[in-house]
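Here the complex is missing one protein chain, while the rest keep their positions.
Lettered A, B and C in written order, each chain numbered from 1.
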Amino acid sequence: MSKINIVAFVCENHALSALKAASIAGDSLPESVKIVKIPCTGRLETTQMLDSIATGADGVVVIGCLEDNCFHDVGSMLARGRVDRIKDLLKDIKMEPERVEMINAASVSGAMLMLKIRQFEGKLAALPSLPFKGAIK
Amino acid sequence: MIIGERKPVSEIAKMLAGKKKILISGCKTCVAISMAGGEKEVAELASALRLMSARDGLDWDIEENVVERQCEKEWVREIESKILGADCVVSLACGLGCQTIGDLYPEKQAYPGLNTSFLGVPEEQGVWSEKCLACGDCIIFETGGICPVSRCAKSMRNGACGGSADGKCEVNLDTDCAWYMIYERLKLQNRLDLITQVCAPKDWAKSHSGGRRKIVRKDLLIQPTDRTDMEVKK
Amino acid sequence: MNSKVCIMLSDCGACSGIGKADTERIISMLSQESAGSVIMIKSLCGEDARKNLQDIPVGGCDRAVIGQWCPAERTGKAPKMPKSIDPALVDIVDLSLTSDKASKRNIERTVGALSQAAARLSLAEPLKERKIAFASKAVAVIGSSERAVAAARLLAFHGLTTKIIMPQTHSMKAKHLEVIDESNAQCLSGIPGNFKISLTRKGVETETDAAAVLLVGERCFADVNPPKDSKIKVIPLEQFAEHPSGAVGGMVFIDDLNAFNSKAAPVVPAWHTLLEATKTAAKDKLADNIAVVARDVKAAGLLELVWKEAAEAGVKFIRYDDKTRPKIEKGENLISVKDLVLGETLYLQADVLVAPITTRPWEPVFIEKLFIPSDWDFKARSRGPQRGISQSSCDGVFLVGYSNFAKLTDEIEPELSSTIVQIIAMMRQGYHIGKAAVAEITEAKCSACFTCVRTCPYRAAEMNDSWKAVIIADKCQGCGNCVAVCPSKAIELKNCTRPQIAKEIAASMEVVM
Partner (left out) sequence: MSDVIIIGGGPAGIGAAETLLSLGKTVMVLESAAFAGGVPLDLSCKGDVECTRCHVCMPRDSGSRMANASGLEVVPMAAIEGSSSKDGGTEFKLKISPRYVNIGKCTGCGKCAAACPVIGALVAPPHGAVPNAPYINSEICQHFTSKKCTECAKVCPTGAFDYDEKLKTAAVQGKAVIVATGMDPIDPTGVQHYGYGYLPNVLTSLDAERIIAEHGEIRRPTDGQKPKKIMIIQCVGSRTTKGGVEYCSKFCCKYGLRFARALVERVPDAQVDFLYMDLRTFEPRTEALAWIGDRKNFTVSQGVASVIQKGANNTLLVRRTTASDATIEEGTYDMVILSVGGQPRPETKVLAERLGLKTDSFGFVVSQDSWRGVFVAGSCKAPMDIEESFTDGKATALSVLSHLEVKR
């Protein structure tokens, strides 16, 4: 399997504590995942997801609180909307929409979150690797 | 304000076939507020196109830019050098903005990056709805301030059609029947007598059916009429 | 300004299975990339090691990234910062997140994580949390129900200056307690610790200040409209005890007055009270004349036993559903209801109709002003479990009872006292923490489109007199939702700016290349 590279935008609240809990339980994050901490997934803009693909990521995963339990009320809901928008855009330009994913997690569901992240990694690994790797600066 | 919607990127890409230097120009006025052609959308489109060009080796050189009001010559002239420097311009402004660039620099190709959808209002965050057709002959003083021309699917003039059922329009059950709303509004204003009067036909000559419309205010002219328009007179 | 970041990495690395040799490799890899200095430090597990950190030479760097192998939460003690560096510019990276427990292949990831942090930090500003002392010392209770009064008394009893704002007249005397009666709260503005409540008292507009605000939900008697000629007497369930039940012939308890007018949504009745009432009524040998008509007999918990007792005494319990609602028959005092189990329509003699008091929402306007989403019955609680049950989206504003959602009467007492104890804790703390990294608007770019004002979960964005949006730093919680929605890129979230994120992403890629 060619080495893939995932940018994970992680919200500082439930998502991060879920990751920490999983790590204490001996369940470690896949190597390909790079964590970028943000105060809330609602902070994230569509361009930032696109650009991280442009700068060489094979996929982007946005991890936020459960909707309606978002620490900042609406953040994760907005984020999901933007992820869907990017999915459409990628489909539109004949790229695989699976490259972008939104995952909601509660602080207590660390194991489940890890499962989802690995599934996402698996999906990405199956996709053909992008011709450009960091071609765009 | 003018509500727009970005064209599919693939469609835009088709226009740009064989181009090298591309200027994407947004507008900070209506389309920015309707989240279709502002600075953000320009950036989004740019990064999408960059992705495409990198993937297909098109080596597009893409420049981003936003104009205060793209429908005004003075503002557009501000970025003259950028426009002249590029092979073509993708305008994320409304049809007016795109044409202004086209008219100012006829030799340059200005492509519309978005579809100018309608004249509407922001209902809530992320929802815009049409409320005016610019028909040129406003009659909402008779209809309790609700425009049946734009808000009724059939532009009915004298009350609801047969398809109106419990306040909803038969064309699309999600939209309210304009004439039902008019009735409610008039009832609220105790002007229900208005609804009983038969209205005379509207003066459609003032609408688009009369061909391209133009308003000339003599009192504002600083030069004779015949040279106000940029294009050659027929 | 050009900033130099100093990266410090502990040499133990035991927790992630990294040997000394690997650590040295990491250090060398880092020093190739980073502009600033890279230092190997002693293990951070020991107290003394944390102290030693203070006088480590940082080679003229003005900010530092400290790589900590063991999860910071677990140890709970942050290392002492190097003297020459502003603590606000030190970033402690929890490397346990990115370390592979099973294998030892952690070198690349560690380098990545550290250089990412360095990249982000290199553009960071030194920001500190601000302690905003409370301008007011008072707690305002808004509500007229007996619970509101009880709450006010409790707060005063615990020595807090308390104001209670209620529409009706109320002669109540207690230490620390000020009764602002015959007055309606109009709008609430300001920040936690310095709220301004503008109210109309006897028609006169006044204003009062408060550090915390407690809304105690109201209940009202839903108006049922029986046919003109019916002589059915409708009694609020809550006042049932006051009515002599002995004389009554037929008595019907209904779970919801809205049952009669088909449009309305169901309310949650006070099942506790209702069942107790039927029980007492049944004691008066009236059981045969008593019927309870309900969607579902929600005798949850130990109420089950009360229900059983009533049922065994002979009280009839009849279920209906929203398709076949009960009807008040014209002419005589009869209520007809289709029993779901028997499948036939029963006619119940109803001289008295006992119905629960329903919940009443706060005026949407007022709720809006309280920084609470106006869709009150679900959204007033929209913080979800994360923020506890009685906190609104604005710190310092609490909602209890029916003001956040319909619930059993006997569930409110604990909710009320738990909120009061929260308020006491808040008041004793005496200050409200203003976030370090808040959003900031570049006025020149703002196009006054109100998008941020609509979006901000904390109502921290406002439009100023010159029609430019401004963000009130003391309210802002630094979530950055406004940043992402602003169409003209006029807003930036400090220490999470666009360049910073871009740089961090770039840094995370470099390692892989």
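Operating definition for what follows: a contact is a pair of C-beta atoms (placed from the backbone, for glycine too) under 8 Å apart; a residue touches a chain by one contact, two chains touch by 3 or more.
All of these numbers come straight from a predicted model, not from anything done at the bench.
In the entire assembly, the chain absent from the figure touches the shown chains A, C.
Of C:3, C:186 or C:386, it is C:386 that touches the chain left out of the display. Although one chain is not drawn, the whole complex shows that of C:86, C:125, C:304 or C:443 it is C:304 that touches it. For the chain left out of this panel, the touching residue among C:40, C:174, C:424 or C:502 is C:424. Listed by residue number, the positions of chain A touching the unshown chain are 14, 17-18, 20-21, 23-28, 65-69, 80, 104, 106-112, 115.
Although one chain is not displayed, its contacts with chain C can still be listed: residues 12, 14-17, 45, 69-71, 73-76, 96, 101-102, 154, 157-158, 265, 268, 296-305, 308, 340-341, 343, 377-378, 384-386, 388-389, 405-408, 411, 413-418, 420-422, 424-425, 428-429.
As a working rule, only the chains that are shown with their structure count from here on.
Taken as a graph of touching chains, this assembly is fully connected, with contact between every pair of chains. When chain pairs are compared by their number of contacting C-beta pairs, A-C comes first.
We define each chain's centre as the mean of its Cα atoms; on that basis chain A and chain C are separated by 27 Å.
Chain B and chain C have CA centres that are 42 Å apart. Chain C has residues 455, 485 in contact with two or more other chains.
Residue positions of chain A with contacts to 2 or more other chains are 45, 51. Those residues of chain B lying in contact with chain A across their complex are 8-10, 13, 40, 43-44, 47-48, 50-52, 54-55, 57. Note for the complex: chain A touches chain C at residues 3, 5, 7, 13-14, 19-20, 23-24, 26-29, 31, 34-36, 38-40, 42-45, 48, 51-52, 55-57, 65-66, 68-75, 78, 82, 133-134, 137. If you check the complex, the residues on chain C that touch chain B are 447, 449, 451, 454-455, 485-489.
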